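Starting off with a structure, shown below.
The complex appears here without one of its protein chains, the remainder shown in place.
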Amino acid sequence: MTGGPDLVTPALLLSLGLFAIGAVGVFLRRNVITVFMCIELMLNAVNLAFVAFSRARATLDGQVLVFFVLTVAAAEAAVGLAIIIAAQRHKDTLDVDSFNLMKW
Amino acid sequence: MTLDAVLFYVFAAVAVASALVVVGQRSPAYSAFALIVTLCSLSAVFGLLGSPFIAVLQVVVYAGAIMVLFLFVLMLLDVKREERPRGRGWALKATAIALGSVLVVQVGTVLAALGPVPGAFRASTRQVARLLFSAPYLYVFEASSILILAALVGAVVLAKSDS
Partner (left out) sequence: MSPVQEELLIATIKVVVFFNLFLALFSFMTYAERRLLAFMQFRLGPNRVGPFGILQPVADGIKLFFKEEAMPAGANKWLFVSAPALAIVTAFLSIAVVPYGPTVRLFGRDIQLQIADLDVGVLFLFAISSLGVYGIVMAGWAANNKYTLLGGLRSSAQMFSYELSLGMSWVGAIMLASSFRIADIVESQAGPWGLLHWNFLRQGLGFLVYLVAATAEVNRTPFDLPEAETELVAGFHTEYSSMRFALLQMAEYVNMMTVAAVGASLFFGGWLAPVPALQRVLGHDIGLLWFLLKMGAGLFFFIWLRGTLPRFRYDQLMHFGWKVLVPLAVLNILGTAAWVAFR
């Protein structure tokens, strides 16, 4: 396998599409866990962009950055889900709109 | 159409379809499983773009660990309730379209500025490791291990019940 030199542009377009879908999901969904999953989708779109650029420039920095994005995403998922569990315990709901105590 | 290109389009289609399911599906559990499908097809795309190490890492970390975490939380919180997506009126839609066009313009300029792509490229794990463990990425690596420790402690403290 040559690693797909002519797949870079389609890969970037795919990354754009997935990012857009994830962003729409973050705006439209009501369940906080689903919103979180759409954020993970956006992170993955960014990973794809990194890998595509790494391929386009024939350097490995993109892949190393993806490694770190993966690590940070794991840490963020753990803490985020813990926060969601704690919040749900207090309010007994997972509706994003109901966490509005700091609204002016 | 080379085999690579055919496989890429197949996996890209699967990724987009399951991403739409993630966003459109009303039950969060189905969204979670659809996200797993998206992650695995993206992993295949990574492999096709010449980075087998990241492809496998994606499955191990994202699809194999983070999504298990999501599923556990979904099942423990018993989120079987379905929810209607909220319609938020024209302001949100207008913002979405404006930002979307900015994004498209940005990606377009980037694509136009990309030079010719080198022919063959396959990153072995050894090469990635060599880059990862040399400065400055080595310091980032050590810092990220401390980050994971902090996240671990934070998650345990946050999720503990007040008993």
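Note that the chains are named A and B in the order they appear, and that numbering of residues resets to 1 at the start of each chain.
What we mean here is this: contacts are C-beta pairs under 8 Å (C-beta built on N, C-alpha and C of every residue); 3 or more make two chains touch, one makes a residue touch a chain.
Everything quoted here is computed from the prediction, not taken from an experiment.
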{"item": "Partners of the unshown chain among those that are drawn", "value": "B"}
{"item": "Residue in contact with the excluded chain [from B:13, B:75, B:94 or B:149]", "value": "B:75"}
{"item": "Residue in contact with the excluded chain [from B:12, B:57, B:132 or B:151]", "value": "B:57"}
{"item": "Interface with the unshown chain - residue positions in chain B", "value": "3, 29-30, 33, 36, 40, 52-53, 56-57, 59-60, 63-65, 68, 71-72, 75-76, 124-125"}
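Operating definition for what follows: only the chains that are shown with their structure count from here on.
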{"item": "Centroid spacing, where centroids are CA-atom means, of chain A and chain B in whole angstrom", "value": "5"}
{"item": "Interfacial residue positions of chain B with respect to chain A in the complex", "value": "4-5, 8-9, 12, 15-16, 19-20, 22-23, 28, 31-32, 35, 38-39, 42, 45-46, 48-51, 53-54, 57-58, 61-62, 65-66, 69-70, 73-74, 76-77, 79, 83-86, 88, 92, 96, 99-100, 103-104, 107, 110-111, 114-115, 117-123, 127-128, 131-132, 137, 140-141, 144, 147-148, 150-152, 154-159, 161"}
{"item": "Residues of chain A defined as touching chain B within the complex", "value": "1-14, 16-25, 27-31, 33-34, 36-38, 40-41, 44, 47-48, 51-52, 54-56, 58, 60-61, 63-64, 66-68, 70-79, 81-86, 88-89, 94-95, 97"}
